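Subset of chains shown; positions unchanged.
The chains carry the letters A and B, assigned in the order they are written, with residues numbered from 1 in each.
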Amino acid sequence: MSLNSIFQYFVPKDRKFFPLFEKASGNLIHLGEALNELVNSSDPNRRAELTKKIEDLEHVGDDITHQIFLELGKNFITPFDREDIHALASAIDDIADFIHGSAARMSLYKVTDITAPFTKLAELILQGCIDLNKAVGELKNLKNIRLITDSCVRINSMENQADYVFDRAVADLFEYEQDTKLIIKYKEILSALETATDKCEDAANVLETILVKNA
Amino acid sequence: MSLNSIFQYFVPKDRKFFPLFEKASGNLIHLGEALNELVNSSDPNRRAELTKKIEDLEHVGDDITHQIFLELGKNFITPFDREDIHALASAIDDIADFIHGSAARMSLYKVTDITAPFTKLAELILQGCIDLNKAVGELKNLKNIRLITDSCVRINSMENQADYVFDRAVADLFEYEQDTKLIIKYKEILSALETATDKCEDAANVLETILVKNA
């Protein structure tokens, strides 16, 4: 039993952190969907709109993260350990940052030839965001611990797949692409996409820590 | 009210951490100034001197960081939360590391043609160090919370500008520079400079956390 659980007997049901986390993970799904539309669209105007939309959604995410940190500063009693609230909010914020970062680089570096590893990584990211949102939604009652664990397992396996797709894609660039400038550009964007999946795994690891402490 | 604030009623005014933090953030200003002179100097001898000076200042910073960590280990009662002391000291140490890293790479990679984004980023870094030093100096009495908040707002806006300068500079390299080797070199150094501004923002975020907890 953690110090926090001792206090929880005297705490009214949290109405601050859970709704904010649900908003944050819900926002990730919008980001993941926009990213997928982006990597599958060949219309330059639509692509520009989506890049702008992703930027806006990232700002929405920033605001939610900021609110979570403000609440953390104001509240001595929290529904789960402070360090885990901080780590979960940071991981979700990082996922949004790297989705935005990869979209922004595609536009900045004028990369229009979107290859298979890009669409595959975008797909894996969206899948991770959906699983994360599902798990976060279950946090507030902890009645369906199994649902959270299952989501975390799927996120871990998604991240392994993303690693493989990324490593393979970079190795293929070295093997088949002659334009070194293009290799550098592609590698930068693929790396941002892959890091987004790493951050999904970080978030899943925090969820598992919370489960273990409250089991 | 945090656990720490409960104890603070019984704690004599801190004479250990505040002076060390002021030394650390003051040292950053020296580093930022040397960096600015470096990117504006075309005299190879002066450049070599400044690179050496930056290296020495980075060692000074290392020693201060080490002292803060030692004090943290020895003292159960601290003027603000331990995790925030650790995070602030680490962020300041990282700023020094990345200033040093960018100067060292300019010398190692024999980059002598310093373009506009380099001088602009060096300027932004110095501005961030000055604001950080100002905010750190106000920590000890917390009478002018507004001064701290203002510095943090300016640091955040500075970091946004640095992001923009960096992204634009890399996109321009891809567009106009044909020498791929040079693209890689420049990108490495610009990236170190940009990361120094990220670490300024990290430090500002810690300061805001401390404010919220002690408001």
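Just so we're on the same page, a residue touches a chain if its C-beta (ideal position, glycine included) is under 8 Å from a C-beta of that chain, and two chains touch if they have at least 3 such contacts.
None of the values given here were measured: they were computed from a predicted structure.
Asker: Quick one: 2 copies here, how many in the whole complex?
Answerer: 3
Here, only the chains that are shown with their structure count from here on.
Asker: Quote the value, from 0 to 180 degrees and to the nearest 5, of the angle by which the CA atoms of subunit A must be rotated to coincide with those of subunit B.
Answerer: 120
Asker: At what distance in angstrom does the C-alpha mean of subunit B lie from that of subunit A?
Answerer: 28
Asker: In the complex formed with subunit B, which residues of subunit A make contact?
Answerer: Of all residues in subunit A, those touching subunit B are 69-70, 73-74, 76, 83, 104-105, 108-110, 180-181, 184-185.
Asker: In the complex formed with subunit A, which residues of subunit B make contact?
Answerer: For this pair, the touching residues of subunit B are 1-3, 83, 167-168, 170-171, 174-175, 180, 183-184, 187, 208-209, 212-213, 215.
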